[in-house]
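A single protein chain has been omitted from the complex, and every remaining protein chain is retained in its original position.
Chain naming follows the written order as A, B and C, and within any one chain the residues start at number 1.
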Amino acid sequence: MLQIAARHLEKITVFDVSGDIDLASSPELRKALLRELRELRMPRVVLNLKDVHYIDSSGVASLVEGLKASRDVGSRLVLFGLNSAVREVLQLSKLVKIFEITDSEEQAVAP
Amino acid sequence: MLQIAARHLEKITVFDVSGDIDLASSPELRKALLRELRELRMPRVVLNLKDVHYIDSSGVASLVEGLKASRDVGSRLVLFGLNSAVREVLQLSKLVKIFEITDSEEQAVAP
Amino acid sequence: MSQGSLLLKMELRSNPETLCVVRNALGELAQTLGFPEAECRAVVLAVDEALTNIIRHAYQGRTEQPIEASFRRIRVARDGAQKPALEIVLEDRGATVDREKLCGRKLEDVRPGGLGLHFIRESMDKVEFRRRWGRNQLRMVKLLHAAETRKEP
Partner (left out) sequence: MSQGSLLLKMELRSNPETLCVVRNALGELAQTLGFPEAECRAVVLAVDEALTNIIRHAYQGRTEQPIEASFRRIRVARDGAQKPALEIVLEDRGATVDREKLCGRKLEDVRPGGLGLHFIRESMDKVEFRRRWGRNQLRMVKLLHAAETRKEP
């Protein structure tokens, strides 16, 4: 079961995501990302993936959609806290390079 | 998969147990306990159950066998670090009272 | 018995190493159905104990023997209403269960063994054994109390 909790800093939304991101749950992540980026035009959206222990191609697709939306509206999508399972899958997808990934939340929200 | 690591203090053996204790793994726990108590006559054996997230009746049976052995040879068997899953099962077995259970390792190895 | 919608069926072998596989699948299934955490643990315990008994008693420790586990969402009549529940049926082709022995023992007697049936009965709302077509069938039902209350206020 996926849980997405939002924290609002000034001009930044941090989503603390926990659970598995798969076919059942990725639509929820996609919705949260698109709402924050396309509708609310948040200048930066940060995904805390520390408690995500599984992601599959449908999860990666949601992240790519979020990334595209952020590019369209001139916002930034930043990921941090990737554990080995998530990192492996992004590496396998050859998409690690296109995402902005930081080591810590501090870096992810830095001005 | 069950893992049992032994630490030896003066006249006390502490077993750090991790994994599930079920029909597949309880014989291993039973063997470790009986060896320490019956063969080596260790005056106190302490079980650290902090990383045990599951125990069933075959696991409880192994603990009861350890307890009986400790009584036979005049040693002590002390448990600590029980999380809710383990505690619930011991409660269900009505055997919580017959075991010596402490809150911390400090108390478990105290003179 | 096989009414209701099938959630999952597993064909297993009577090897102790199978238990953790079933526990993991079932824990997740129960959570998906909306059982609170402590009830997920109870359902998992009951099935683990029942499979342990099949391996030890029905098959007398022989490995590689077939066991079938099916999980269905059903509705049962309770307090004049139809309540959703999880039905679990375990089937083996082992020795006929001796019903005399199924009554369990007094817990006051401190000794290893004899706790499995007690755990099963405490964990589930309904437990029934039957012999049918040369197979032992154990049917267990757990009501989805909490989820019901949550969804239909």
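Keep this in mind: a contact is a pair of C-beta atoms (placed from the backbone, for glycine too) under 8 Å apart; a residue touches a chain by one contact, two chains touch by 3 or more.
Keep in mind the model is a prediction, meaning the values are calculated, not measured.
Taking every chain of the complex into account, the chain not shown here touches A, C. Touching the missing chain, out of A:Leu9, A:Leu40 or A:Leu92, is residue A:Leu92. The hidden chain makes contact, of the residues C:Leu12, C:Val97 or C:Met124, with C:Leu12. In the complete assembly, the contact with the undisplayed chain comes from A:Val60, out of A:Ile4, A:Val60 or A:Leu82. Touch with the hidden chain on the side of chain A covers residues 20, 22-24, 54, 56-58, 60-62, 64-65, 68, 84-85, 88-89, 92-95, 98.
Listed for chain C, the residues touching the missing chain in the whole complex are 5-13, 17-18, 20-25, 27-29, 32, 64, 70.
Definition applied: only the chains that are shown with their structure count from here on.
Placing every chain at the mean of its C-alpha atoms, the farthest one from chain C is found to be A. Measuring from the averaged C-alpha position of chain A to that of chain B gives a distance of 43 Å. Remark: chain B and chain C have CA centroids separated by 27 Å (rounded to whole angstrom).
Shared interface positions of chain C, defined as residues touching 2 or more other chains, are absent.
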